[in-house]
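Take this structure first; my questions come after.
Here the complex is missing one protein chain, while the rest keep their positions.
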Amino acid sequence: MLIVVLLGLIVSLLLAAFGRHIRPGWWIFLAAAPLALSAWFVGQLPAVAGGETLLENTRWVPSLGLDLSFRLDGLSLLFGLLITVIGTLIFVYASSYLKGHPYIGRFYGYLSLFMASMLGVVLSDNLLLLFVFWELTSLSSFFLIGFNNDQADSRKSALTALCLTGLGGFFLLVGLVLMGRIAGTYSIQELIASAGLIKDHPSYPVIIALIFIGAFTKSAQFPFHFWLPDAMKAPTPVSAYLHSATMVKAGVFLLLRFTPLLGGTPGWSYTLLLVGGFTMMYAGGHALFRTDLKSVLAYSTIAVLGVLTFLIGLGTREALIAACTFVIVHALYKATLFLTTGIIDHETGTRDLTQLSGLRTVLMPVFIAGLLAALSSAGVPLFFGFIGKDLIYEATLHAGEEFRLYLTVAAVFANICLVAAGFMAGIKPFTGRLVPQFKQVHLPEWSMWIPPLVLALLCLVFGLFPGSIGKLIVSPSLAAVSVAGEPVHLKIWHGFNPVLLLSGATLAAGTVLYLLNSASANKMAFVGRFEVVSPQSLFNRGWRQLMRFSSLYTGILHNGFLRSYLVRIIIFAELLLAFELFKAGPLSVDFDSLAPITIYEAMNVLLLVGALFLVVKASSRLTAVVGMSVVGFAICLMFVFYGAPDLAMTQFTIDTLTVVLFAFVLFNLPPFLKFPTRNKAIITRDAVVALVFGGILSMIAIKVLQVPTSKEVSKFYGENAYLLAKGKNVVNVILVDFRGFDTMFEIVVLGIAALGVYSLIKLRLKPSERE
Amino acid sequence: MTSLIIVSVLAVAVLYLGLFKYKTALLPVSVTGLLAAAAMAAMDWDLEKMYFSEMMLFDNYAVAFSILLILTTLLIFGLSRNYFEKISNNVAEYYALMLFALAGGVVMVSFHNLAMLFIGIEILSISLYVLAGIRRKDPASNEASLKYFLMGAFATGFLLFGTALIYGATGSFNLAAIASSGAFESALFRAGVLLMMVGLSFKVSVAPFHTWTPDVYEGSPGLIAMFMATVVKTAGFAAFLRLFLMAFAEASAFWAITVAILCILTLFAGNITAVFQDRFKRLLAWSSVSHAGYLLLAILAVGFSASSAVLVYTIAYSLASVAAFGIMILVSRARGNDHLDSFNGLARTNPFLAFTLTLAVCSLAGIPLTAGFFGKFYVFKVALAQGYTWLVVLAVINAMIGIYYYFKVIIAMYMKENANAVAIQLNPGFRLVLSIVVFLIFLFGIFPGLIANIL
Partner (left out) sequence: MSHFLIVGAALFSIGLYTVFSRKNAILVLIGIEFMLNAAILNLVAFGRYDRIDNEGQVFAIFAIVLAAATVAVALAIIINVYKQYKTIDPDKIKDMKY
């Protein structure tokens, strides 16, 4: 299975390397890759339908719990088939849709990358591996949405989509890692085996919240749905493939995959029911107001994703059957509708529903495809959509007593909208009178109209033979997402029952709605008025606020003023220290414990303070330097008091040297400005900040008296020094060993300093460098 | 230890070469020397040798980070042919100062005594103060140098004061002795830890001590900024972690909360400012601030996995930064500035550069199949293992903001056109280094086990 996943990656890499050598007409042959893969998946059908699960495990990074483990069960097979079969048709279609485009090589590269990563998502049996592929789908989607590089809009949409799905992806990662930690494994199979462990864990709510965010952003659930309509800036084959048939279903796939692991709890069910239910009604309603064909399709896709989430939330056996079936139903008809839309757009140059009409006379095969897909979407008997719709109603009607009514009403409402939206996209542009401006429109190459026709015919064929689909695909999928029961029997005819009644009513109501609802710009404007409170504009506004805040924040805090930077550092350090001091408890100062001060010490401190004052207030160069040297010598004296005469000598020498250096430099610089008139408030602020710092440090110093220093360490260290440095006298060891070493590094530092001064100043200027 | 001596001697040798005007020999000698140093460092593997009365300890941690620092410097040297010649006549100084800084970095990752930490930091910093300002005629370079110095020396003051307090509380500078002193309750010790944290945070540009970063990166020559973003940051974090791991680990209960606060501040400070940058160099500078935030996450998780996480993260980050800064240098040289618009149409004129930069920013953003993803994954994992779920969630939101600004440059390269752009010429050094970086980013992105299991 590794090779199945890698094939797309290899194709993509080869394209990156050799893409420019491919002749214009040859792109269609790339479809051989997805075709071969779909053949492989079809070949696995009997085995998987027989209840087998194919496993493949390669060690990758065992220390991180990351294995290349793949698993082909019913659910992965269902998605794998969708990805490869629809992929093949898209590859064919795009070869003429983008004919002559300068970057067609890149396009196929991204598309192959996407196909590989999507297959990776559905085949992974390892949480982290799944995440890796999950992010790669977002990445390839980003490149594909932004593919039309002449539009600023498409760039923006690409980035929004990537940020939202990327955010969801990272949340998902956190959820997955948490799960993996609790169960001690990242293998999905093993996790499912220990499902109870996670459900009972206190962080279960956090985990499902994180995973929901991941799934909802990917599958465009309210309130994250708005990236999907924006993503319609992508070339239409991309919209058909990624943004309706496969990638957006990754979230649904994830929820299905985790149903046996996390599902069944109230938190899981209610969240999914609410979010899915709201999304399907909200987006279904929205679809009807759109005038752009792709927009209609985008919103109806969101609605369907809502339906799927809703069904998973319901979680009963009927609901899961319905979800699995509806995934196929939707992929088939929606991809068809997108592809026909693409042809219309490609040939007429517009997707505006208010202008398009009567195209059936010029685009007959396309009309047939659109019509079949629309009928399937509407759930007309004998079409696959009919079976899907039946199953949904069956699921809602068999739900718990108290909710049954609400759930059914919601489902009926969403489905009515979907019927109308399907008709708008599949029938509306073809009916009516042919507008003169479209008289010249002609059928494109076969490679563009055959793919939608094939998909449309599949809608019909699957509808006629639901039994085998049920047996081959839906039953094994169900086995993968819930406890296995008896095999699923999909039937065309269930007899007269409430479900049939509801289906009929939905169809009728949807048709009526379609006929009454003529697309018009006014309605768009009407919906537009509510844009202000939509999640999209809230998000955009939030983002703009963030940018404004960012620029404000940067302008204020990063103004280039060194001193304000420094003050901030000190204040923060003070806060840290003060907090620590506060935690350490009340302060009691015992003045008796302070050692008596000798007269010399007192004199010295006085000297020091005087000199410091001199420096702080200095307004001439000389005062500053003199003050500084006095401070240095006062410190020398202190060293003497502390019995460190050698240190005092060093300090004395260095201090003298420093003062000379300062004097040398200072008198090459201008004299200090006469005391600049400074703001009193700033002086006070500076003084307060400094005083607080001194205060805190002093308090800590006083506290030291209460906690005697441990001398144990010193002893321990002395013993060690004896052993390690093989010396008999510790002082000797230090003098010889320590100081020898110190000196070496001191010399290094001094050398660097000398070099630095030299290269900065260049005492002898070269002729070329003289100003 | 031998490697440290080689690096120091190499620096002096390079100076002599410069003195005797063997300019063509500079690069070959430095590269050979660095390779030798890396090889000698590798020989110390598993030896765990103490040097100079326990002042330095060459354990595996030190060896791994030393090799990382040396090899990163090697990559930077690979880009530097013909670079410094354009700035100054005295090329030898650049090499020597960078080698000295590298020696400081090696000391910083192998210290076992606060004295050595201090010396290492000083060696590194003093070299950098000079390097930042080495373009003497350029006001920006001077400004960078002044700001870096004044703030850096200021932070050194904190570091030194903190060291003194810890010495007062525990009676020793030795890491093992500090760890076993049991003085963790004393106010002196805690104040010392906090002050040292302030000093170190400055060096690795953790907010709110990061304010120098963008100005200094912008003003310094591009390769020096690259050096700061890679070698200096790696050495700083390795030292930070080493100190907190070997000396203060037992007291983690009290400093963890501070590190967590710093982590949040850093992530937001870096990212919020980066989103509206339109010059690539400043953008990288701000993003380097945010990366410090992710690395702090790993420090929170004291333990062996923390060092491994920091190693993986710094390797990934260094590789990506070398590529990003390198291409920034090329583009700003060819097109006059490093504004994001200068990258328009790069995918058409220079597909290789565009691809490399895409890979580099994907790695910085943490996209899978690049080394950076595993860096992020690893730090998130160790932080989650310590129960910092909320912190990781905040970090994740920041990762999203990161994607936004990193991908702006990808958008410029692939989705915007520039009709006038001509292809940028690459010298062989650049081509070689960038190819190596691409290979390694992929290699570590696909086989992270190669670096995740080192420590």
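As written, the chains take the letters A and B, and residue 1 is the first residue of each chain.
The rule is short, and it goes like this: a contact is a pair of C-beta atoms (placed from the backbone, for glycine too) under 8 Å apart; a residue touches a chain by one contact, two chains touch by 3 or more.
No experiment lies behind these values; they were computed from the predicted model shown.
Only one residue in the set A:274, A:492 or A:562 touches the chain that does not appear here, and it is A:562.
Note that of B:12, B:42 or B:160, the residue touching the chain absent from this view is B:160. Considering the full assembly, A:628 is the residue among A:30, A:372 or A:628 that touches the omitted chain.
Seen across the whole complex, the unshown chain contacts chain B at 114-115, 118-119, 122, 126, 129-130, 133, 136-140, 142-147, 149-150, 153-154, 156-158, 160-161, 163-165, 167-168, 171-173, 214-215, 218-219, 273, 277, 282. Touching the omitted chain from chain A are residues 554-555, 558-563, 566-567, 570, 594-595, 597, 601, 605, 608-609, 612, 615-616, 618, 621, 624, 628, 631-632, 635, 638-639, 642-644, 646-647, 650-651, 654, 657-658, 661-662, 665-666, 668-670, 672-673, 676, 682-683, 686-687, 689-691, 693-694, 697-698, 700-702, 704-705, 709, 711, 714, 717-718, 721, 730-731, 734, 738-739, 742, 745-746, 749-750, 752-754, 756-757, 760-761.
The rule we apply is simple: only the chains that are shown with their structure count from here on.
Averaged C-alpha coordinates give centres for chain A and chain B that are 26 Å from one another. If you check the complex, the residues on chain A that touch chain B are 16, 60-64, 66, 106, 128, 131-133, 135-136, 139, 142-143, 146-147, 149-150, 154-155, 158-159, 162-163, 166-167, 170-171, 173-174, 177-178, 181, 203, 206, 210, 546-547, 549-551, 553-554, 557-558, 560, 562, 565-566, 568-569, 572-573, 576-577, 580-581, 583-584, 696-697, 700-701, 703-704, 707, 709-714, 716-717, 720-721, 724-725, 733-734, 737-738, 741-742, 745, 748-749, 751-753, 755-756, 758-760, 762, 766, 768.
Against chain A, in their complex, chain B makes its touches with residues 8, 12, 15, 50, 52-55, 89-90, 93, 96-97, 100, 103, 107, 115, 119, 122-123, 126-127, 129-130, 133-134, 136, 146-147, 150-151, 154-155, 158, 165, 168-172, 174, 177, 180-183, 185-188, 190-191, 194-195, 197-198, 202, 208-209, 211-212, 214-215, 254, 258, 272-273, 275-276, 355, 362, 366-369, 373-374, 377-378, 380-381, 384-385, 389, 392-393, 396-397, 399-400, 403-404, 407-408, 411, 414-417, 447-449, 452-453.
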